[in-house]
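Got a structure here, written out as structure tokens. Questions coming.
A single protein chain has been omitted; all remaining protein chains appear in their positions.
Should a chain be cited, it is by its letter among A and B, assigned in written order, with residues numbered from 1 in that chain.
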Amino acid sequence: MRIGVYVCHCGGNISEVVDVEEVRSFAGKQPGVVVARNYEHMCSELGQKLVVDDIKEYKLDRVVIGSCSPQFHEPTFQKTLSGAGLNPYLLEMANIREHCSWPHFDKPEAATAKAKDLVNMAIAKVRLNDPLEREAMPVGNRVLVIGGGVAGIQSALDLGDAGFKVHLVEEAPTVGGRMAQLSRTFPTEDCAACILAPKMADVAANPNITLLTYTEIENIEGYLGNFKVTVKKKPRYINLDKCTNCGICTTKCPVKVPDEYNVGLTTRKAIYVPHDFAVPLKYLIDEKACLYLTKGVCRICEKVCPGKAIEFNQKPEEIKFRADTIVVATGYDPFDAEKKEEYGYGRYENVVTALQMERMVVFMAGGRPLRDLGKRIAFIQCVGSRDAQIGNEYCSRVCCMYAAKLSQMLKRGNPERDIYVFCTDIRAYGKGFEEYYKRAQATGVKYVRGRVAEVSEDPKTKKLTLRVEDIFSRQLLELEFDTVVLSIGMVPSNGTSKIADMLKLARSPDGFLLEAHPKFKPLDTLIGGVFICGCAQGPKDIPDTVAQASGAASRATVLMNKGEVDLDPVKAFVIEDLCDSCGLCVEHCPVHAIKVSSVANVNKALCAGCGSCTTYCPKGALVLRHYTGDQLLAEVKAVLASKNEGETRILVFADYTCTYKLSDSVGTSRMPYADDVRIIRVPSGSAITPKLMLSAFALGADGVFIGECEQKFSPYPNAVEQIEKNVSTVRGILEKNGIEPERARSTVFATVMLGGFVNQLNALSKFVKEASSIPPEKRGALDEVLQQEGST
Amino acid sequence: MKQYVFFLGCIMPNRYPGIESATRRTLKEFGVELLDMDGASCCPAPGVFGSFDLKTWAVLAARNLCIAEELGRDITLCCNGCYATLQEANHLLKTNKELLEEVNKQLASIDKEFKGKINVRHVMEIFHGDIGLESISKSIKRPLKGINIAVHDGCHFLKPREVREHGSSERPKILDELVEATGAKSVEYKDKMMCCGAGGAVRSGHLDTSLDMTREKLANMIAVNADSVVSPCAFCHLQFDRGQAEIKSHWNIEFNLPVLFYTQLLGLAMGLDAESLGLRNQSVPPDKILKKLSSK
Partner (left out) sequence: MSLTKNQVIRFSDLNVKFVNEVVEYGAKIFGKDAANTVRYCVQCGTCTASCPAGRRTSFRTRQIIRDTQLGFKEGALTNDDLWACTTCYTCQERCPRGVKTTDIIRTLRNLAVREGHIIPEHKKVAGYLIRTGHAVPIDEKTKKLRVKLGLSKIPPTTHKFAESLGDFQKLVKKLGFDQLVGFKEGTR
């Protein structure tokens, strides 16, 4: 074995706390290490060259790099090794920044000791690493785009134009989404319908796009390159070949319901076309409003239709198809203003939402105003946004600008109007935004800094009085208005929640879809092949939405153009000589990836790499590649080796998806925690068998902690349940042997629970410090238990 | 029905015992038994003594809570201020370990220890929760039809929402429902949720500011032809009742709007006489509402 160890200074981030020379020197003394260096920036070209040169000169066959978290540069260094002719899996990284110098910034001695342990652990593991090959899995050219708003439309067009086969699924009877409801768009005041309609038509006309409107996603199973999609096409109850769009049915239909396109300001019939630039421009019958479909009476439309196009016996159509990649563009819902009780929406007739005002402005522009807005109009900003009482703490990004737009359009429409915008501040961050805000002021719109506390209605005149403090003059204002417009924010749409649950997509604390990395992967998700864009990811305006939509299309294109994707080799595999085909693994694999013929066999495409199966195999024939029982045990031994009398050690097995990333964030935020903690990376905590945990205690660990993703965000089905079982087993054995069972713990974490992580580990550290240390006899007793129990 | 210890506070026993009488009588009709809390003191008033020294406030509140803990029963009371103090102190002591330690250190000097074993429930919660609107409706012998009531929720029954369990503080329904169970109508009026002006040591420190708020509320109630104010708080009760006498003497404005505590209203509807409810011993005579009642 010829190992090269490199300790990075990270430009001071590590070396200012950790004594890098001491760590290098320590590493150099370990068996098998033939060269040990420390260097300013290992990730730089020169740093990488060091490694490449050493591989050649010293004929290295293993490399350890003590540096930042593998999250950032593992792929970098893996490429370095590949470039130098070494298998990329013969690399191990010791996280001595996020897990060491950063959280323990005020304890240089403890940090240096920990860094040595972590490097020792990496050396021990790398010795047992096998070269692994990434198998290629085919990825075809089929994309599912969920959502037909401007985001879905843009994405679908880019993908269709690039030659991919697109299914665009939209649950409304027309594409266009929210943008189709807008009047003009800021800051250029383009007519929303005019610029969107051609795109809507393009989407219908594109030969590579299969447009499915009035269609719901029932189920999506599978994985990148092999998604199985089932959708339900809702019946329109109209034969579209026979329908000529004459509209006689609509005139005769006796049912009137609120028109959702006009946000309840007007009514439509039960048989209707969504609006006049709908795509497809086709009629449909609303089965919840139709008298025949709900009560069995009427059928007037059927009688009057000249083309005999009404077909009440239509049924939903189930359609199944495959996709290789998915783009989620499920958009937003407007905030329900009734929730802000202080403003009286839903009770006071002259309080409207901005979305309703968009529709009113469109009607006014067409010469058919829906109502007289009166002379004095107020805009109240931040309704449902930036509001801890409502529970939406985020800013919805577009409201300052759409208020500047609507207010100046109303002012220009009738200069007699007296228009006010009441705000905490104005966010005009984008291209042309600040200039547009200035134009609104120039037009005569008045801005008052002050958040409106309450709106009350004069029961006789129905005029509204606002109570607000004019901050800058410290005056309390009670001002009467004819119309109040609530600048409502965005909330994650119902569709987004539904699809997120179906695809197991993670969410940010604000409820929108979580991107894989906030800076470098804003459109990827933690699920391979699934991309997000538009307001499903967070509130934004149209230019940003379109940019993200094209971006998501590009991300999907990268995968599909390659035609194949490398399969992560971290999978379970069977040591055939040890397998006696007992079949226990088959029933315990959460993804049913194992089948038994003469021996057990793991389907690599299905295997999730969680490691749950390794707990059950009584012969130790199942191992998780790159995280075998032997490798994990070697890490445990190495990281505990330096423990002295009177010291404590807490081992934390952190799942890479959530807990490991969380622990990195804790370090990045410089949040200190107990320095007796040693974190070991695993793909999933379910790979940690009771045997391994007991071995850890036998070898000197005082506490063992497993951190795992919340099940609904976890790519590993059943992991949480498996971990809880394993921990419970271990606790039972500890207790039987006179050791406090609470020394073994597990918790689910989300990537945002920084405080939770710190509190839990500090609590365990405190517990083991306050409890009397485990005497060697008891540790020895565990050893005996391990000999008896066999492999589990 | 459950047993409760009755926390009296100051205003109700020492100025408006009619509220105490009405509450004892009406609760008795529903089988709710009230035990005395011997040796209880001022809660102490949250806006007054909480403003002077919060630690003292917490310790004195804890002493009162200990009396109830020793009796092993939940507390019920008739004042939003007492509710604010006892409910909030109870909650803080159950959740803030440092505060609990400090407070128990002080209580040790009188051989008491706060253990966090009981809960504090406003008497309105007893009526709405334990007894229920249906039972109340059934018990009405003299439905108050045609009587317009200006319901004044007060502040501390509902707020802060985080530490209460009554839902929205912008458009609450509990008290209106309780009032309407008697047959009376709860009328909408301008700034219904506004404070009466008594709390926060403002009544004692700045009476004019305090009374101006009361005046505004009363004017809004008169504007919608209310026959009476009904509140769940002895201090608001004092502010509206005694306050009308003070407003008359300071500013020569007269409202003549009777002020009833909920149980006094309920008592009338259950057939009890105005005398035993203490209605004739308040600053504003109850004639306006009694006349309307008798004319039915």
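Heads up, the rule we're going with is that contacts are C-beta pairs under 8 Å (C-beta built on N, C-alpha and C of every residue); 3 or more make two chains touch, one makes a residue touch a chain.
The structure presented is a predicted model; accordingly, all values stated were derived computationally and were not measured.
Novice: Among A:D259, A:E311, A:E434 or A:E454, choose the residue that contacts the chain missing from this document, as touch is defined above.
Specialist: Selected residue, touching the omitted chain: A:E454.
Novice: Among A:T188, A:T267, A:Q389 or A:T461, exactly one should touch the missing chain; which is it?
Specialist: Among A:T188, A:T267, A:Q389 or A:T461, only A:Q389 touches the chain that is not shown.
Novice: Specify the residue from the set B:C10, B:I118, B:V179 or B:M221 that touches the hidden chain.
Specialist: B:C10
Novice: Based on the whole complex, identify which of B:M213, B:V230, B:V259 or B:I289 touches the chain you can't see.
Specialist: That would be B:M213, which touches the missing chain.
Novice: Where does chain B touch the missing chain, residue by residue?
Specialist: On the chain B side, contact with the omitted chain comes from 8, 10-11, 13-15, 17-18, 20-21, 24, 36-42, 44-56, 58-60, 63, 92, 95-96, 98-99, 102, 106-107, 109-110, 112, 155-156, 159-161, 169, 191, 193-195, 197-202, 204-206, 209-210, 212-213, 276, 278, 281.
Novice: In terms of residues, what is the contact footprint of the unshown chain on chain A?
Specialist: For chain A, the residues touching the absent chain are 342, 382, 386-389, 424-425, 449-454, 467-471, 474, 476-477.
One rule holds for everything that comes next: only the chains that are shown with their structure count from here on.
Novice: State, to the nearest whole Å, the distance from the C-alpha centre of chain A to the C-alpha centre of chain B.
Specialist: Centre separation, chain A to chain B: 49 Å.
Novice: Chain B touches which residues of chain A in the complex?
Specialist: 341-342, 456, 459
Novice: Touching chain A in the complex: which residues of chain B?
Specialist: 168, 170-171, 188, 190-191
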